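Here is chain A:
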Amino acid sequence: MNKERRDRLYAILCTLLTIVFIGVMLFMATDLPHLGLATNPDINEVPEFYVEEGPVETGALNAVTAMILHYRAFDTLGESCVLFVAAVSVFILLRIDGTASNDTIVAIDRRYEPVNDPILSKTFLILVPAVFMFGIYITMNGHLSPGGGFSGGAILAAGLLLYLNAYGLANTERFMTSKLYRRVTALALCFYAAAKGYTFYMGANGLETFEEAGIPGRILSAGLILPLNICVAIVVSMTIYSMYIMIRKGGFNK
Partner candidate 1 sequence: MNGISILIVIMLPIVGGVLLPLLDFDARRAREYYVLAIVIATSVFALSLISGSEGTELILYHLTSTIDIAFRIDRFGGIFALLVSILWPLSTLYAFEYMRHYHKRNRFFGFFTMSFGITLGVAFSANLITMYLFYELLTLSTLPLITHDGSREAKVAGVKYLVYSIAGATAAFIGMIAVLTHGGSLEFNVIGLGSAVTEANRAFFDGAFLFMFFGFGVKAALFPLHGWLPTAGVAPTPVTALLHAVAVVKSGVFAVGRVVYYTYDADYLAGSIVQKLALWFAAFTIVYGTVMAWKELHFKKRLAYSTVSNLSYILFAFLLATPSGLTAGLLHMMFHGLMKIALFFVAGAVMHQSGRTYVTELRGFAKAMPVSFGVFTVASLALVGVPPLCGFLSKYAIASAAVEEGSRSAYAGLAALLISAVFTALYLLTIVVRAYFPGENYDGHNLKDVTEANAYMTVPLVTLAVLIVVLGCFPGALTEFISGALSTAFPGL
Partner candidate 2 sequence: MTNVFTLLRITDRLSLQFGSDAVGRFFLCLVTIMWVLVGIYAQKYKEHQKHNARFFTFYILTWVMLAALTMAANYLTMYLCFEFMTLLSMPLVLHNGTPESIAAAKKYLFYSIFGATLGLLGMFFTNAYGTTLAFTAGGVMDPAKIAGKENVILWVAFLSVVGFGAKAGMFPLHAWLPTAHPVAPAPASAVLSGCITKAGVLCITRLIYQIYGTSLLRGTWVQTALIILALITVFMGSMMAYGEDLMKKRFAFSTVSQVSYVLLGVFTMNEAALLGALLHAAYHSIIKDGLFLCAGTVIFWTHKEYVSQMKGLGRRMPVTFGCLAIFSLGLVGIPPFAGFLSKWYLASGSLSEGLPVLNWLAPAVLLLSALLTAGYLFPICIHGFFPAEGEPEAEGKEGSGLMLGPILILAAATVLLGIFASPLKDALQAAAQSLL
Partner candidate 3 sequence: MTYFFADLPEYAAMILFGVGLSILMLAKNLVKKIIGLNIMDTSVFLFLAAKGYVENTVAPIVTAEELGHIDPSLYSNPVPAGLVLTGIVVSVSVTAVLLSLVVRLNEEFHTLDIDEIIHILRKRDREDLK
């Protein structure tokens, strides 16, 4: 049974396995509750509560954001921890500590770096502020309109990367140093965890938290949801930026 015979057999087996798997899943899918019917079992008191009570209680018009950041907040806390841990793992893998000599860093900075390419720098001059503005809007209006911390953060990260590619690493690193990254991410996440820890503790033991719904429709209306959205946005943007830097250069500064 030499090597390629074994591979061929493995390939045949895998395709057979997947075909059987898909067959079973399709057979099962036919028996699932059909799409879109209002009488489906998953349309029960839970979504009705979120839609009816959510906006009233938390002041967030967008029921999904109310659910994510208030009712099922523990999931979303875990969510941002996943992001954080992923960033840490990438750091473990790719970060090159001080010891690496200068030329290795240059070698690792593999990509062609367009330095002050006139076309790019001019167009991004207009584009980058627009992207930032849009990102901030999405984050701030998370509880009023579709959007929120995660999507806003992603857009902010995109803006950062555009800036980086347009004006080169040196300029970006002026303000994006590793110390900044660590402090801001840690701060945002700590605030997030502390705030949610506080609300969990108060809620579970029946005490009254200082949160109040505020005037619905306004920016500063949904109690803790807005600050949490901002924290999430920071965490998301920072993580995505750091991952990009790690893969590209293996380090924040120099």
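In the analysis below, a contact is a pair of C-beta atoms (placed from the backbone, for glycine too) under 8 Å apart; a residue touches a chain by one contact, two chains touch by 3 or more; residues count from 1.
Picked so that all candidates are chains of the complex that A comes from, given by their letters.
Not measured: the values here are computed from a predicted model.
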Original post:
Given the candidates 1, 2 or 3, which is the one that touches chain A in this complex?
Top reply: 3
Subject >> Residues of chain A that touch candidate 3 when the two form their complex >> reply: 11, 14-15, 17-19, 21-22, 25-26, 28-30, 32, 34-38, 40, 42-43, 46-48, 50-52, 54-56, 61-64, 67-68, 72, 75-76, 79, 82-83, 85-87, 89-90, 93-94, 144-146, 150, 216-217, 236, 239, 243, 246-247
